[in-house]
Each structure stands twice: as C-alpha cells, then as structure tokens.
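Not every chain is included here, but those present sit where they belong.
When the chains are written out, they are named A, B, C and D in that same order, and each has its own residue count from 1.
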Amino acid sequence: MIRTLAVTEDSKIIMNLSIEKLNEMRLKWFWVDFENPNEEEISLLEHGFQFHPLAIEDCLYMLQRPKLDYYEGYIFFVVNALNKETLEAEEIDFFVGKNYVVSVHLQHSSEMNGAWNKVAEEKKIENQDPIFIAHLILDKITDEYFPAVFQIENKIDQLEDNEEGYSIRVLIDKVFDIRKDLIKIRRLINSMRDLLYRILNSSHLKDFHEQKLYFDDIYDHLLKLSEMVESNLEITSDMRDSYLAMNSNRMNSIMMLLTVITTIFIPLTFIAGIYGMNFRYMPELEWRYGYFAVLGLMGMIGGIMFIWFKRKGWFDIYK
Amino acid sequence: MIRTLAVTEDSKIIMNLSIEKLNEMRLKWFWVDFENPNEEEISLLEHGFQFHPLAIEDCLYMLQRPKLDYYEGYIFFVVNALNKETLEAEEIDFFVGKNYVVSVHLQHSSEMNGAWNKVAEEKKIENQDPIFIAHLILDKITDEYFPAVFQIENKIDQLEDNEEGYSIRVLIDKVFDIRKDLIKIRRLINSMRDLLYRILNSSHLKDFHEQKLYFDDIYDHLLKLSEMVESNLEITSDMRDSYLAMNSNRMNSIMMLLTVITTIFIPLTFIAGIYGMNFRYMPELEWRYGYFAVLGLMGMIGGIMFIWFKRKGWFDIYK
Amino acid sequence: MIRTLAVTEDSKIIMNLSIEKLNEMRLKWFWVDFENPNEEEISLLEHGFQFHPLAIEDCLYMLQRPKLDYYEGYIFFVVNALNKETLEAEEIDFFVGKNYVVSVHLQHSSEMNGAWNKVAEEKKIENQDPIFIAHLILDKITDEYFPAVFQIENKIDQLEDNEEGYSIRVLIDKVFDIRKDLIKIRRLINSMRDLLYRILNSSHLKDFHEQKLYFDDIYDHLLKLSEMVESNLEITSDMRDSYLAMNSNRMNSIMMLLTVITTIFIPLTFIAGIYGMNFRYMPELEWRYGYFAVLGLMGMIGGIMFIWFKRKGWFDIYK
Amino acid sequence: MIRTLAVTEDSKIIMNLSIEKLNEMRLKWFWVDFENPNEEEISLLEHGFQFHPLAIEDCLYMLQRPKLDYYEGYIFFVVNALNKETLEAEEIDFFVGKNYVVSVHLQHSSEMNGAWNKVAEEKKIENQDPIFIAHLILDKITDEYFPAVFQIENKIDQLEDNEEGYSIRVLIDKVFDIRKDLIKIRRLINSMRDLLYRILNSSHLKDFHEQKLYFDDIYDHLLKLSEMVESNLEITSDMRDSYLAMNSNRMNSIMMLLTVITTIFIPLTFIAGIYGMNFRYMPELEWRYGYFAVLGLMGMIGGIMFIWFKRKGWFDIYK
C-alpha cells in the first residue's frame, strides 16, 4: 500500500498524488509511505527511486538494529518502534533526500500514522522539510516507548505494595517476567539511543543548529528511558534476591514448626514406651496414681518444651 | 507565583519589580523566579522572553534528566534537586542569558530559596552575574545531597553495630531498603555529575577561568558523592550476602538441634519397644532388676549420644 | 589443494589457470584459493608471492583471533568461520593485493565455496575487484553465524514453552549447555565485530565510499548478532536463576509434604503409646467404649491437623 | 601549629623562620607546614598567602577526594593518606607556587614528617624545588599504602592455609571483613591513581621531562596497588563462595547423618510395635525362640541398612 503527501512550492499540501505526478509537478518536497509493499511497489524503490540495493535489502528483511547510512543524495534510517503487545521491535525504514522522504514498513504502524497526520494537519507547513519529517517519525516512535516503561514501573510498584496479597512464589514469578521484559526493551532503547547519538554527532548535522535541537530533544528522552530501564533492572534484581530469601525463610520456618511438633512428642512417646514394657518387676506400674503421675510428667515436659520453643520464636512462620 | 530581583547599573538590588519595569529600566542584570507558574505566567515565558518551545515544554513536564542546551542568546539548564522525604528527583529549570536568569520549578524549593536569599543579602553584589547565579543554584542543590547520603551511611553504620539488637531477618530487610535508596539516589547524582562534566568541558566556558573554578568545586562534590554511593552499594551488597549466610546458618543450626533431640530418643524408644513385645519367652522380662538394667542402659546410650553430639557442637545455635 | 580464478582485462573469467600462467598473462585480477596446502604449496606463498613470514606463520597455526595487518603492497586478513557442529572457530586467512586475492584455509570451508561460486557465476564481473572479494568472503562467513544464533534462540524459546514437559532438573541442565554455547559463540562474534570496526575506521578505506557501504552492511549484522548473543546470555542467566529457585522450591515442598505426614501421625502414635502403658490403674482402659472413644479422638486430632495443613497449602507440591 | 623550612639562594637550609622573615629575606624557596591550624593561622592562608577561598574551604573540611586545581600562580593539591588503624582516608592539602610550598593537614601525619625530614637532612639541596617537594609528599603517602595492602594479602594467605584451624564459619566471617577493608582501600587508591594520571597528562607538566619521571614512578606504584586490590577482591569473592558452599555441605552432611540414624531405627521400632500388639492369636509369640528370631531379624535389617548407608558414604561428615 502506498500513500503520498506533497507540498507545493507555495506550501500547500496535496494528498495521494500518483508517483508519476510527483515527478512531473514542481514540488517543495513530498513524502511517500510504503506499508507492507507488494512486489510492484518494491520495484519502484529499486527502479523508480534508484535506492541502493543494500538499503532496499534492509527494508525487506526484519533483522536490522537501528542505524543510519549515508548514501549519495540521501540518508537511510532504520529505526525500531515498539510493539506494545509483545514488546518486540517493529522495524521502520526511511530515506531522507533533499526534497523527499520515503518510508517503508512491513506492518501497520500507529507511530507512522501519528507523524503523517501531524504533517497533514499542520498549518505552519512552510517551516517543515524532510529532516523535520525524520525528526517527527523518531519523536513519535520514542514517545511510544514511555507508556511501555511506565507500565513496567507500575507493575514493579504494584509488586512492592502487593495489595493483591500474592504469595511470595507468585511475586518471584512476576519479577522474573518483568525482568525479561526489561531486558527486551533495553536492547531496543539502547540501540535507538546510540542511533540518536550518532545523528547528533554526525558531521552532516554540524551546520543545522535548529534541527539539532529537535534531535537533541529526542536524545534526552532516550537517555532518560535508558536510565529508567537500567535502574529498574537493578531494583528488580534486588527484589528478586529479596523474594528468594523471603521464600526460603518461609519454607524453612514451616519445616521448623513441623519439626518442633515432632520434637515435643518424641520424648513423651519414649516415656509411654517405657511404661509399655512388660517387665515383671516395674514398681511404678503398681502405684495407685502412677498413671496420673506419668501423665502429669508428660504434660510438664511437653509444656516446658512448648513454652521454651515458643519463646525462641520457633513456632513463628515468617510472612 | 513570580518574584523578581534586579541589580541596577550601580550595583543596587531592587526586589519585586514588575516584568514591565524590568524591561523599561536600565539594569545590570535581573533574576525572575517562577514557582509553579499559572497559564498566564507560562505565556510570559513564551511571548515575553520568547524562549524556545522545546525548552518551555521541558519546563512543564517532569520527565527530564539533568542537562544543558545552548539556544541562541541563552543557555537552558535542567537540574534535579533531591526530595529528602521520598529521595525522588525534583526538577528545577533555569535560563541563563547575558543579563538575566529565569528559573522555573513546579514545586516549592528550599534550595532555590537558599540561593535567592544569598544573593538578596550579598554585599559584594558587583562580583556577581547570571553565570554566578547558575553556580549558586547548582551549589545549593548539590550541598543538599550530602545530608541524604550521610544519613544512609549512618544507617549502614547502625546496621553494622546493631546496638538495637535487631534479628538477622530484620537486618536483611533493612539492608534491602537501604540498597533501594542508594540505587535511586545514584541515578540522580550520576546524572548531575555528568551534567557538571559537560559544563566544565563545554567550549562556552573555555575563557572563563574564574567561573570554571566555581563549577569545578561543585563537580568535586558530585564526584565524591558518586564514589560514596558506589562504595556503599558494594558494602551493602556484601552485608546482604553476609546476613543471608548468617540467617541460613542460624535456621540450619536450629533444625540440627531439633533433629539431634529426635535422634537421641529414637534408639531409646526402640529399646522400650523391644521390651514391650509380647513374646511368651523373653528371659530379660523375668529378671528381678531387668527393668532397672534397661533404664540404666537407656540412660547410658542417651548420655553417650548427648555428650558426643554436645562435643561436636551440634547443640549450638549460631548467633 | 589449489584452485585459481582469473579475470581478464576484458572481464572474462578463466578458471584453474596454473600459477605460472597467472604471472604470464595480462589479467585484471586473479584469486588463488589454498585449501589445506601441502609443503610445496606453502613454499609458493613464501617464494612465489613473497608474503611476509609473520603472515605465513599465521596461516599455518590455528591460533589467531580475527585481525587485519597492513603489509607493503597487500592487506592480510585473518577471519573466523563458525563450525556449525562444534561451534568452534575455523580460521580463514586471505591476502588482498591490488590485483589479486590469495586465500588460505586448513579445512574445507563451505563459506569460501559460497563466495567462490558467487564470483564464478557472476555476470557483472566488471564491478568486482579484490576488495569486493574480501567483502564477499566476510559476508558469507557472517551470514553463516545467523543460523547458529537462531538455533540457540529457538532452543531458548523451546525451553521456555517446555512442550516436551522436561523436568526442572533437565531444564537446568539444558540452560547451562546453552549458556556454554553462547559464551563460545560470543567470543567469535565479538572479535569479528571488532575486526569490522577496525576495517571501517581504517584510514586505508577512507576514500572508498562505495566499498565502505558493503563492509558497513556486514558490520551491521555483526552488531546485531553481538546484541542478540548478549541479550540471550542475560535471559538465560535469569532463566537459570528462575529454574534453580523453582527446583529448590519443588524439593522443599516435597520434604514439607513428607514432614507433614509424619507430623500428623506423631501425636496419634503418642496417644496409642499412652494406652499401651501397663499401669495397673488406668480408668479409661476399663470403659466399655474407651477404645472407640480414643479412636475417635485420634481421628479428630488427625483430621483437624490434616485440614489445617491442607488449608495452609502445605500438602501442595510445586510444579 | 606552624613550622617553616627555607632554602637560601646559596642552597642553605634555615629552619623555623617566622612568616615575616620568610617574606623579607631573599630565598630560593621555602616550605610552610600547617598542622591542625588555629583561627589565626587560617587567616594567614587567607590574607597572608591570599589563596583562593575555594581552596581554603577545601583545606578546612574533610570531604575531598584527591584532586588538583590550577589557580593563578600556584597549584592546589588535595591528597589522601591512609590511616593504618582504621583504613580511613586522612586528607593532606598543599599549595605549590614558584618558590614555595604550603601544606595543610588537620591531623598529625607521619608521611608529612617523613617528607619534611628527608628535605631537612638532604645534602644535594640544590637539585630540589617546590615541584620536587610535591613529589616527595606524594611518594611518602603512596609508599605507606603498600604495608596495608601487603597486610591484607597476608591475611588472605593465612585464611587459605588456615593453620589456626578456624572453623568454616569463622573463615566466612573473616573473608567478609577482609573484603570490606579491600573495598574501602580501593576507593582511596583508585582516586589517588586518577589524580596521578591527571598530573601526568596535565599540559602544565609537558615540558618537565625529569619531573614527569618522578611522578610516573608514583603512578606505577598506584597502578600496581590498584591491580593488587582488584585481584584480591576477585580472589576473596571466590573464597567466600567456596566457604559458603563448604559450610552448607558440612551442615547438610550432619543433618544426613542424623537422619540416617533415625531411618535405621524406624523399621526396627515398627517390628517391635508389631509384636507389642495384643491380638489373641499371634502364632510367632508362642514360639520358643520367637523373641530371639525377631531380635536376629532386627539385627540383620539394621546391619544391612548400616552397611548400605556406610558404603554410600552417608555417614561421612564433610571437613
């Protein structure tokens, strides 16, 4: 699917011109967006725009980390949007020439739509140019990282408060899942951050102070995101260790409780065993209140042990 | 809320001039402080001072890491003060032009007040200028980091001494909490440190040797703070491991004690069981002192086991 | 074994010319591939091509990390292909001169064959030159890293889904094996990545913009591979910790179940012991329904303990 | 307390001249050492030497990491000596001008005394100058780090040999204490190492080849010290893990021994229980040698279990 947006020399926007028209008309600049291009559309990239085969190859295979390449006459960007469901990277590629932007993405992209609509509805279109479009796409993509990171931070806060009263074992499981998401998202954010760093330090942007400010604004956000993710990874690492320690403590304290119960009855059972022996001559057996005396002894021993263990806190089950 | 401070050409301070007056009068320099600005005040930033929209956006959203941006005619700082209660960052933004400082913060800031009062009460006002105000704000903010870090160091020392006699489990919990605070505070300090590094190595400051000395003084403090936090993180990591090992040892030694008790009675109960059997021909049962002999045997076996286990140290509960 | 490929000045390919012919004929460029060279062939490197003894030494011993050395008149590359079976490095060395490529490898190499065949079958041979051959070899080698990394990622995904229903202990074992492969493969990929970085930043390539694009394309892939491996190492580290925690939980919960059973019967056995005592005067023994009352008491105590432990979840065995 | 040392133009040393005399006389250079200066002496720094207020502030508060600052006309050093008792940093500050050294320290310093005496007793005083004094102070301070690190290495070696026969639990405790000292001392050494690096790479020293050699000699030592500390931290980390594993093994093997004893008696007690039952018709009870047969059976079962467990090594307590 192709859509086009052209800006005439008197700063009017015309939507959905055909490619032929774009070439014929005198335009200030134009933007062509390829969504999941078919074979015919791909050949347009090759023979129409005559982009470099390496760049076209990059457009068609989903195996790129964010990068930018300088070709003669245009710059080629590969960037990663974040799929909010899977937290996987979704690649968006675009070519920025003097008077055009060509964007290519194999799946529907809400970020791209956001940028497209912002341009289509913009009033001060005279201030815009292809570099600004590049900034706009990067800005929309980066803005969409925040909700994902915020959502993870919220999950972490919920785990900490644990108002749902999850058991420690569930908390452990959840913290492992959160860490996996953080590791995934970090790979994305850090490679985008490195890309922005390269853009900002590129000699091509040296003389464009105003543009630099806009890319710098995105770089700020990516730095912030990267630090948030890093810090959350450390916090979850500590949470995990803490939960594991708590869980281990809890299980040990249960085992201790059970063992304490056994330990109280073992000597009592031994005493019962003694008076269950069948020796002919066992004087206690003949006593009138022997039975009650022994019951009393057992109660006393059991009671002392109970109180002693209780005071030691060995009946307490931790959390 | 707005307040103003103006320095006249003959180095007199005038407080709370209106914005209009600031523009009309011939001033050496002036400082406008916006605390939690309302819509009207915000529009002053936009249309009165004509700051760049990106910078104003940064002022209004609390999502910035410390940074500085060079705009035409002014420098824009974003810095983070430390909320002593929550250990969260509180953003303070300020613009430094040739003859003015404009500071913006969404919440009341004691650091900003400190800097403001220091200028208002200063006698040698002729030595001061907008860059010095920037230094003053940064200095006050950085100085307020120390009490927070010292407080954490004190907590660590108290944990180590443990004069309150906390149980190991409480110590473990406390050391996890301290680590979380350290991770939070490190993020703040390190990003401020990086900002100061950027200020010191900025080409804009190249020719200002005297100013550099003042920013360098702040950078020293941030380096020191950063090292203190890093070192405390390592120490608490070791403390945590040590406490976990001690706790595990303690619980294991309790289980061992309980198991030792059981192990002593098990053979005795077995002997009692033997003489509780109902075989017709069991010669020992007929002996006059069989019962006492068996009691004696049991006492001996139990005693030997007790002494042996005692010597091995298996009755000892660790700490 | 030697094979040759020569490109004439009118861009025709001639295969398997003898070394002497290569020297006599006027050629645009030629490529000689040594596979597991015998002594005579090695002496050709020394006296025929007069390569530097250090480079020849590197060709003959399998102890090189990827590197490139600049000798007078030629560049010497050492690169590592990946043996898909063992995940060990297989060294491939090649010399790139102005009008020749000489490649040396001690074992059969499918990557080398792939590059060779691609050149042999190429139609636009006029665009190719020795530097392009170097790119082709590096490209084929790097492409073959992906299946190995993908295979590991698949294994990780399978572990996570665990549709085969492996026990946790088997999962632990498998995750350790995967990590070992990842560590091995990382050494390879990172050293190749560093080599490509050096190639791209070499002053020798400064003026070859088109060539740079091709090496840059390989560098992209190696960066991507390196990040994939790094990220998978972190994910498997978390998986391992998670599995270890789960396994420990599982064993502990079994021990708890067993201990719970014992703990239920211990007091019951104690009661039976009491009524097994042989005291002359034990009133309960005389009661008509004493036996059934005690059985009922035991049932009640056992039942209450069972229900209580059940509710606490102490009978549950985890996963 | 102040002491002075002056070198006349004909290279004679005069001790303890008053400050006024130092200013009046024609001197090659002089050195003033402030130990724990009182208010009057501090005002000398301010109004006598007119040092920068930032530097004087640094002298009076103990919160500096090692650093050097270039002021107009003099260099200001802050360095850290090591308190051998507490392993805490002791700050020493000094100003190095063209013809003077002024040193300030809040506590008695044996390192400073060492440097002072070396100068006072030196015969070839003509080769010395203020920069050499700076080197001398740094050299004495650095030399005093070695005994502390050697002492820690000795402790590590003693732990490894463990000729005192400490229990594993004591060893664990000791290794944790050593690690804490190493972390403390590392902070000190690494910040001194960074300072020396800055001195060596300072543009101010560019033309002083001979002086550079002397500072380089100190830098070598600090690099060596830093590596020793780092390496010892890694070794103690492994020792700690090893001890923890050994301790856990030991306790587990004791629990196993105890459990094995119980496990042997449990079936025997069961058999005794069977023949303690009161069924009217139990043929074995009537047999002549029933009792001895059962005793024999018990002995056999117990014996087999004992031998089997013994062979498995389950009676062995580890270390």
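Please note the rule applied: a contact is a pair of C-beta atoms (placed from the backbone, for glycine too) under 8 Å apart; a residue touches a chain by one contact, two chains touch by 3 or more.
Since this is a predicted model, take the numbers as computed values, not measurements.
Number of identical chains making up the complete complex in this structure, 4 of which are shown: 5.
Just so it is clear, only the chains that are shown with their structure count from here on.
Common neighbours of subunit B and subunit C, by the contact definition above: A. Rotation angle relating subunit A to subunit D: 145°, from a CA superposition, given to the nearest 5.
Shared numbers divided by all numbers used gives the overlap of an interface; between subunit A and subunit B this overlap falls below half, so the copies present different residues. Centre-to-centre separation of subunit B and subunit D, using mean CA positions: 25 Å. With centres taken as mean Cα positions, subunit D sits 40 Å from subunit C.
Those residues of subunit C in touch with two or more other chains are numbered 276. A linear topology is adopted by the chain contact network, the touching chains following one after another without closure.
Chains touching one another form the pairs A-B, A-C, B-D. Within the complex formed with subunit B, the subunit D residues making contact are 52, 54, 57-58, 63-65, 67, 69, 71-72, 169, 172, 176, 179-180, 183-184, 187, 191, 240, 244, 247-248, 251, 254-255, 258-259, 261-262, 265-266, 268-269, 272-273, 275-278, 282, 284-291, 294-295, 298. Contact residues on subunit B toward subunit D in their complex (touch as defined above): 146, 209, 213-214, 216-217, 220-221, 223-224, 227, 231, 234-235, 238, 241-242, 245, 248-249, 252-253, 255-256, 259-260, 262-263, 266-267, 269-270, 273-274, 276-282, 312, 314, 318.
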